[in-house]
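Every protein chain except one is present and positioned as in the full complex.
Each chain carries a letter (A, B and C) given by its place in the written order, and its residues are counted from 1.
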Amino acid sequence: MTVETKLKAAVLGASGYTGAETVRLLAAHPKVEAVAATGHSLAGKQLSTIFPHLAGPTDLPVVKADDVAWDGIDVAFSCLPHGTSQDLIETLPQRIKIVDLSADYRLRSADLYAETYGRSHLNPARTAAVKYGLPEWRGAELAGESLVACPGCYPTATLLALLPLVENTIDADHIIIDAKSGVSGAGRGLKEGNLFSESAEGVRAYGVGTHRHAPEIEQELNLQSGRRDIGVTFTPHLIPMTRGELVTCHVRGDADQILAALASKYADSPFIDVLPYGSPPPDTRHVRGTNRCRIGVYRDRVPGRAIVIAVIDNLIKGSSGQAIQNLNLMMGWDETLGLGHMQALFP
Amino acid sequence: MTVETKLKAAVLGASGYTGAETVRLLAAHPKVEAVAATGHSLAGKQLSTIFPHLAGPTDLPVVKADDVAWDGIDVAFSCLPHGTSQDLIETLPQRIKIVDLSADYRLRSADLYAETYGRSHLNPARTAAVKYGLPEWRGAELAGESLVACPGCYPTATLLALLPLVENTIDADHIIIDAKSGVSGAGRGLKEGNLFSESAEGVRAYGVGTHRHAPEIEQELNLQSGRRDIGVTFTPHLIPMTRGELVTCHVRGDADQILAALASKYADSPFIDVLPYGSPPPDTRHVRGTNRCRIGVYRDRVPGRAIVIAVIDNLIKGSSGQAIQNLNLMMGWDETLGLGHMQALFP
Amino acid sequence: MTVETKLKAAVLGASGYTGAETVRLLAAHPKVEAVAATGHSLAGKQLSTIFPHLAGPTDLPVVKADDVAWDGIDVAFSCLPHGTSQDLIETLPQRIKIVDLSADYRLRSADLYAETYGRSHLNPARTAAVKYGLPEWRGAELAGESLVACPGCYPTATLLALLPLVENTIDADHIIIDAKSGVSGAGRGLKEGNLFSESAEGVRAYGVGTHRHAPEIEQELNLQSGRRDIGVTFTPHLIPMTRGELVTCHVRGDADQILAALASKYADSPFIDVLPYGSPPPDTRHVRGTNRCRIGVYRDRVPGRAIVIAVIDNLIKGSSGQAIQNLNLMMGWDETLGLGHMQALFP
Partner (left out) sequence: MTVETKLKAAVLGASGYTGAETVRLLAAHPKVEAVAATGHSLAGKQLSTIFPHLAGPTDLPVVKADDVAWDGIDVAFSCLPHGTSQDLIETLPQRIKIVDLSADYRLRSADLYAETYGRSHLNPARTAAVKYGLPEWRGAELAGESLVACPGCYPTATLLALLPLVENTIDADHIIIDAKSGVSGAGRGLKEGNLFSESAEGVRAYGVGTHRHAPEIEQELNLQSGRRDIGVTFTPHLIPMTRGELVTCHVRGDADQILAALASKYADSPFIDVLPYGSPPPDTRHVRGTNRCRIGVYRDRVPGRAIVIAVIDNLIKGSSGQAIQNLNLMMGWDETLGLGHMQALFP
């Protein structure tokens, strides 16, 4: 394959962490190249002045979205905030493949979207139809799609752990998800709570009972199990680390059956490792810098209960890596293209 | 009060973190002074060569326990590992007040102790009778006691959150405790997993379904509620921070009733802050360096469920501070002596 | 002493870290109490909603400076940014004792101030006369002063290490200061570089060759040695920790003489520890949460060179603690009032 035949990609919202990570990852992709990067307040700068690690071949000028030469763009990764993302996506030519990393097309119901995100959706029909890009579950449906919605980081780890179980293996009415995320999950926005001095050396919960990823998790669990009334407890915590996400799913079911169901489901998934009993526990350090998810299963001391733990790198499998995996599937390519070489940076 | 009348304290196992913290805290106590510090492999050194922050008035020579002049000792804080602690405690003169920070006298049942800690107990009758030193609950029973068992760090935070609720306010058959601790909770022992390079910038669970603090939590919940069969899910995680512990208790019950029960119970407790709705979330940074516990209550999105979150400094309220609080109560003193002045070191 | 006789203090700029720390420390002071806290954008809130660790007796409403009832104020701690600080200080009644933690009155020369801080000084005569509040050096001059300028955090550690040496013990023409600070030194302002994700797990220099603390260091070294031409290399680095500052001074001189000079100078200083050879190295962890400075001296492998290392807690000895120490001296009190009880929080 020659350089000329590579898809030309625009990364929208390149001045944030997921945007920068998308640019970084695309540099290793054999069939796609980033040719445009957009930003609002930072337009006019080189990407490498914002993110010096992107100096060299990955560098690009940051331009306003209006100034992108869309004629030369084959695919757009939207790393914009929700709301802003749909505002732009709805204006793009139909011809352009779109991978949306924002929350804008994740919820099938525009009403639920409005309730959850506080604004009405520009295109309720489209959000109702867009495929939810969790590749290990919807991969077969993505070929030929023009717009795919990438799951949130928490839903990614949670659904990878629970979707194989929700129909038959666990009691879907007793799901409690206790989640832990690194600070990069909060993005590059400026808030006191994300300053080093207020997020290092301590832990706190946030969005307890109200986090926007809960409806997304419920939507998929309900779809998978043919129900409409599954509700989950979802309690995220901010951990003093930059990358990484761990979800601890407290469920009712038999650990052996759970482990068997997970191992069976993911036996051929290139990025999912279901750990046998006795393995070292799932650790975000073991997936840092990769598109992988590691899942461990534990029998609880209380009979009939189990704990399922999944870890991902929130900026890769939880966003930019999965976005590329989705594009691969939209294009009918091997889903590991550009992603398979990464091994965790440990220690 | 003159210096001559201060109780003379020996700190057993002063070369570990809880030992050092006990020495540090005692320096601010108006009625007790540390006069002996024991250690095994480090005997012969000054405490300040191991812990330079203890240089000056708090410095002591580290001696072997056999070399302590016990005649001059009024009170012993045992910061020894379990097993080693009872081995020594059982040899001490009856006259000496003992505050045991180890696990050795926490469980009423010697059989449960043997099962949990892998050795038989030297004195089953004594462990069956020793008071469990959670001051906010057993404070009134401690006056005059000669030996008090300090709760584990996780049980301290968990029981402060759940004991007021277990009888009438929550469903005791549906308790799930997801706990997060800083690395100092693992002590000063040398293990690869506690090296900076393997505990920074990541998160993992440990002891899932098997942690020794679960039986201790269950014992107290059962005692409080007059039951024998309450079992809890307890899943601890190692957080990349030194001090601090947060327990997220997922329960069934009405958040308003839970908040009311907690607020009522702790209205007069000098160290417990029950946070009104709308407060910043409980954060370990807000109790770091103090003997305080902050508790927040959240209504879950799933009807009938709630989340109760408690934070402590594991080395103070979770061990050395609570030990001193217990001694104060054993002596019939104000429980805040030597502890009330500490404000959290933030940021 | 009764509560009624306590000095009433206003903390100006209480919504920043040094402001909050001043409020926290004053709670332990036997002769001063904080009665007012000012802030601009956060006026109208309770201090405890910004800094929950200040809930309880230390809580205060945040008000605009214009709304302070200055008649009831005896002393003002200005924790405002430079510029803003003098703007307010120059309007305060002469009667009020002022401890300025900003840079506004540190430089004797208004020209140098203008050159360094980019604005002209409102009161050149006053800044020329104000005492530089490094208590171990100017303590005897502070009694009765109405305005004292607190040194910057870097100058504090650096000057404590070098002032005893600059006249006779080291070659003042070969001073190189390589400094390391925790992120709290950058304050609570919102900048990408201070986000956890961009200041954890890495190190970088900043302000190389241009940092504003260099002229301040030079001013004092020149004053002490009766020279005008001492220039220093000063290179600060941002370290992934919240509190703490370490300065490594590379000098020319004999280590033995240096150690002797430091030990002699600080023999009676309650807050300065000059470490004998063979001690554990100065570590910011050993002074965290205290008003102390620890200084170590090392003979270099290159003959005639030595390394002098000093560590402080930048928010205490580097700002709020030293400010209180200065007030103590202004009032003719024991300089340790309200500060002497603090022991480092380790680990």
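Convention: a contact is a pair of C-beta atoms (placed from the backbone, for glycine too) under 8 Å apart; a residue touches a chain by one contact, two chains touch by 3 or more.
The model shown is predicted, which means the values in this text are computed figures rather than measured ones.
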Which residue, B:Ser78, B:Ser102, B:Thr116 or B:Thr242, contacts the hidden chain when the whole complex is considered? B:Thr242
Touching the left-out chain: which of B:Gln86, B:Ser102 or B:Ser184? B:Ser184
Quick one: which of A:His237, A:His286, A:Arg299 or A:Lys317 touches the chain that's been left out? A:His286
Specify the residue from the set A:Arg24, A:Arg126, A:Arg212 or A:Lys265 that touches the hidden chain. A:Arg24
Could you pull out which residues of subunit B are in touch with the chain that's been left out? 17, 182-184, 188, 190-192, 194-197, 199-201, 240-242
Residue by residue, what part of subunit A touches the chain that was omitted? 17, 20, 24, 27-28, 49, 51-55, 58, 184, 200-201, 242-243, 273, 279-280, 283, 285-289, 294, 341, 343-347
Please output the residues of subunit C touching the missing chain, sorted low to high. 174, 176, 178, 180, 182, 197-198, 200-206, 208-210, 214, 231-235, 237, 239-244, 246, 248, 250, 281-285, 288, 298-303, 305, 307, 309, 311, 347
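As a convention for this text, only the chains that are shown with their structure count from here on.
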Most widely separated chain from subunit C, with each centre as the mean of CA atoms: A
What is the distance in Å between the mean C-alpha positions of subunit A and subunit C? 45
Whole-Å gap between the CA centroids of subunit B and subunit C: 36
Approximately how many whole Å separate the CA-defined centres of subunit A and subunit B? 39
For subunit B, jot down the residues that touch at least 2 other chains. 200-201, 242-243, 283, 285, 288, 347
